[in-house]
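The other protein chains are all here in position, but one chain of the complex has been omitted.
As written, the chains take the letters A and B, and residue 1 is the first residue of each chain.
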Amino acid sequence: MLTVNAATKRFGGLVAVDAASLEVAPGSITGLIGPNGAGKTTLFTLIAGFETPSSGTILFDGADVTALPAHRRAERGIARTFQIVQPFAGLSVVENIAVGAYLRHPRRVDAQAKARAVADLVGLGGMLDQPAAALTVAGRKRLELARALATEPKLLLLDEVLAGLNPSEIRDMLPVIRQIRGRGVTILMVEHVMQAVMSLCEHIHVLAQGKIIAEGKPAEIAAHPAVIEAYLGQGAAKRLQAAPTGGAHA
Amino acid sequence: MFAPDIILAAVLNGLMTGSVYALIALGLTLVYGVLHIINFAHGATLTAAMFAVYVAQATLGIDPYLALLPITLLFFGLGYIVQRFVIGPASHGEDRNILLVTLGLSIVIENAMLSIFRSDTRSIDVPYAFESIDLGFTFLALPRVAAFGVALLVALLLGLLLTGTDTGKAIRAVAKEKTGAALAGIDVAHIYAVTFGLGAACVAIAACLLMPTFYVTPRAGNAFVLVAFTIVVLGGMGSIPGALLGALFIGVVESLCGLFFGESLGQIGIFLIFILVLLVKPTGLFGARA
Partner (left out) sequence: MIRAYGPALALIALAALVPFAVSANTVLNFVVFALIIALAAQGWNLLGGLAGQFSFGHAAFFGTGAYAAAILQTRYGVNAWAAFACGIALAGAVGWIIGFLSFRSGLRGSYFALVTLAFAEVFRILANASSVTGGAAGTLVKLDVRPENFQFASRGAFVWIAVALVGFVLLMTIAISRSRFGAWLTAVRENEDAARALGVDTLSVKLKAITLSAAITGAAGALYVQYYLYLDAGIAYGAWISVEALIAPIVGGIGTAFGPVLGAVALHVFGEVAKAVAGGIPGIDLVLYGLLLVATIAFAPDGLMGLLKRLARRKAQETR
């Protein structure tokens, strides 16, 4: 579905993403994790087309999309959410979602019908006509998800949709994400909530200092020495082995 | 072609005009650097200051140079009050509102001046208006040389204020990161107001330096401020050295354009530079980033 080939992004002297390569299989939920400042969000902006890589290519559905701007990639079927959710303040919930739905439904009635269906899917069905600005954090996260979903993407990039939610809100959100995948949408997610990543994702890539340092199934990643060191500092893997109660959580 | 003497004289004159531009541009760039917004009332403030100088001289008989200190302090106070109690509260913290509020204030000030003073052109009489210094190849008007000296001195003082004093450090902190500055205990609303006051003080000084050789109408400030916009854009919004160098550069360009192409086209030249820089490199030639 998605192939990132040795993508590099430099900002002046800083290398935010350093020859990162990854593959997302169709129909999967793939995770992208890594410590703060590892370059996860930058890699996301490269995939979604908000920045062009300094070098490397991005293939989507077999076609090279490296040179396409963000809105053209959205047309092709890549949708993203933002870490900092900002609903369109002047609009109601359903109107917010309709902005996304208009991409494939130019007529107002069709777009609004699509928006209502998506709102139901993410659990916003009861607050269609509320002003978006009045939503709670959890509500805004759902709205962010709904807007992206309304564009009917093939690949959905989720940037920390669980951050800032309390444990019960996270528990409510997990089935929503599974359900979206169940409808045939491939998902690539950046996430800090490690339990969620471990339970949702089939495959995980680990980014540290701009480089992909490990990839594999959740269980492999949790035990991967390079990953533990990246999160907990040098020598941590050995210390953890000495005290076998450790697990990966953050 | 012109003789080198004439060109040199034009360059010197340009530098002196540029120094007054620098003061106006400094006020503008300082406010932009801290509030990240263009103060569209800057021109009207200059007009108001010029009328203040006019009134001081014409009705109270105070020489513009003697009026410099009181008028500067007065405008600092006015700038502080207007930002703190009008612009700040009225804008509800939104940038686009600040933009509109400063535009609204400029309309109010400009037309209030029109209501009071009508559209006549007014100037003041000072005995030294036509005194000049003989450089051998050209004469330099004494008030303009004085303006050059004072403008550079003020720029230097402003630089010292920003780098050497606690208030200056607070201003720079707010300019860089206002949330962080607020967390560190800096009163952001106060600093905004101080910055606005400094901006108004800069144009007040410029007004005192201009009036001995210039005239004032209710729209006089606009022409200067449009040039100052150009300078600030050229030098990089928020950059103080950029404003200084840009001002001297524009002063010289204007003077030379006037020499070669005539006065009215000199103004067009400045605008074209302005639009070109805005479109090609909006961060300015000296500016680091937008």
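Structure notes:
In the analysis below, contacts are C-beta pairs under 8 Å (C-beta built on N, C-alpha and C of every residue); 3 or more make two chains touch, one makes a residue touch a chain.
All values derive from a computational prediction rather than experimental measurement.
Here one chain is not drawn; of A:Val65, A:Val93, A:Leu124 or A:Ala148, the residue touching it is A:Ala148. Here one chain is not drawn; of A:Val24, A:Leu46, A:Ala74 or A:Ile228, the residue touching it is A:Ala74.
Of the candidate positions B:Leu8, B:Leu99, B:Val126 or B:Val145, contact with the unshown chain belongs to B:Leu99. Of the residues in chain A, those that touch the hidden partner chain are 48, 50, 69-72, 74-75, 79-82, 86, 88-91, 95, 98-100, 102-103, 106-108, 111, 147-148, 150-151.
The chain not shown here touches chain B at positions 32, 36-38, 40, 86, 89-92, 95-97, 99-101, 103-108, 110-115, 118-119, 218, 226, 229, 233, 264-265, 267-268, 271-272, 274-275, 278-280, 282.
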